[in-house]
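First the structure, in the form of structure tokens, and then the observations on it.
What follows is part of the complex, with its chains left where they were.
Per-chain numbering from 1; labels A and B assigned in written order.
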Amino acid sequence: MYTEKVMDHFKNPRNVGEIENASGVGTVGNAKCGDIMRIYLDIDENEIIQDVKFKTFGCGAAVATSSMATELVKGKTVQEALAVTNKAVMEALDGLPPVKVHCSLLAEEAIHAALWDYAEKNGIKIDGLEKPKNDISEHEEEEEY
Amino acid sequence: MDRKIYLDNAATTPVKPEVVEAMLPYFTERFGNPSSVYEFAAQNKSAVTAARETIAHALGAEPAEIYFTAGGTESDNWAIKETAEAYSQKGNHIITTKIEHHAVLHTCEYLEKHGYEVTYVNVDENGVVKLDELKKAIRPTTILISVMFANNEIGTIQPIKEIGEIAKENGILFHTDAVQAFGHVKIDVNEYHIDLLSASGHKINGPKGIGFLYIRKGLKLRSYIHGGAQERSRRAGTENVPAIVGFGKAVELAVATMDERMKKELELRDYLISHILAEVPYVRLNGHQKERLSNNANFSFQFIEGESLLIMLDMENICASSGSACTSGSLDPSHVLLAIGLPHEIAHGSLRLTLSDDITMDEIKYVIVKIKEIVEKLRSMSPLYEDFIKRQ
């Protein structure tokens, strides 16, 4: 069902855990599948993401996309991290089954939520960042024949 | 473990070598259409008759009451839709339960769009249908009660005899989806007052793509699949002779080994259940403690999600499932687990292990160890567990 890359990230997820006193924490869920993802960011004064950790209550794809997303944003600037889309995460994993596309949205949204938290804590505004939704399930549509 | 430990026998089972053996000649040599005039093919008719007799015998039914179908799903569709059609003069109300298989539920939903009314009776926290609610649901227009014999997810066995009696007293037809029970539990259609019963070959080490519907003699329901005159003009389509022969063989074996098999499965299952409940924190057993299939164990592990658990078990060579296999395309938590009262996030962390008598006690011990390890690992990654621990 999953690609080798997905399985690799699932078997050995990178950056699992928590960061004490993180610069930003974001938690998002998908009410439809019930899955939840949390991202911790440690951002330095140059707006560079020094460290990132995640926790996920979710399916194989959710675990793998969280892992890959943390890899993709680590060491990046806030603006660069903002540009990491779910598509980029999926491509980095060599793709996901159609029913699992929404799981990668969870990763994108969790990063945005953590960045939003960081911006709020520091009273700054990040260009192009909108207030994230807690529940991403409204994106989804029915399968068509 | 080198060997794959297959604990998903409720999804499907391997075909027994004896069954394959019995089927083989019917592919290449005795391939003829049993409806033909020539001897060579007409012989196949007796092979079909023999399988029908074996099956009828296993149910206390008559051979003429057994109609072969392409599986449990078709049988369920046939039983429910054609009862609805045949008895629509009498009424348009059907009673079923909230924990039926989708083959029953989606069929009932289809009928609801076509002028029928359906009551979905609740079950208690063990998954047992609430008989008082069922009785209260009966109306003068009720034409059918459809309650599954045993549930495919949580294994709970229903009080079929009581339900059959209620149906009989009220002059209502009674259908039971026995796909999970047939060959695993003793069933007598007369003792239990069953009018219609669905079963499927591949759940009892028979082939896929074959099932039957038991239709009590005298019932008016007609064909669901229209066409040729096969199955006494009630189910059209060239007879699937190899699969029918294989199904017959599988039933023969299942009946002959039932007592011994149940005994062995019970021992394994009870060891598994008691150890998981004792050794893993924040876990619950789903389904009835006693009134359950001898091969079914279903747990909910708090704070973790089922699919991840399954993949990790797979990495350890353990095949299991979370909810029913045929719904795994869906993201919704199992309707059965919601019906027994589990909140969404707990329903999500469910694990179904369905054994066979092929499993050893050593394998069960290995499975217990692995489940403990994996649950621990997944919890360490879970934001829900983190929150829970912090709240302590």
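Criterion: a residue touches a chain if its C-beta (ideal position, glycine included) is under 8 Å from a C-beta of that chain, and two chains touch if they have at least 3 such contacts.
Bear in mind the structure is a predicted one, so any value in this text is a computation, not a measurement.
Per the structure file, chain copy numbers for the whole complex are A x1, B x2.
We take it that only the chains that are shown with their structure count from here on.
Note on chain placement: the centre of chain A and the centre of chain B lie 39 Å apart, centres being C-alpha means.
Interface of chain A with chain B (complex): residues 2, 7, 10-11, 13, 16, 18, 27, 32-38, 55-60, 62-63, 99, 102.
By the touch criterion stated above, chain B contacts chain A in their complex at residues 303-305, 307-308, 311, 315, 329, 331-333, 344-345, 347-348, 380-386.
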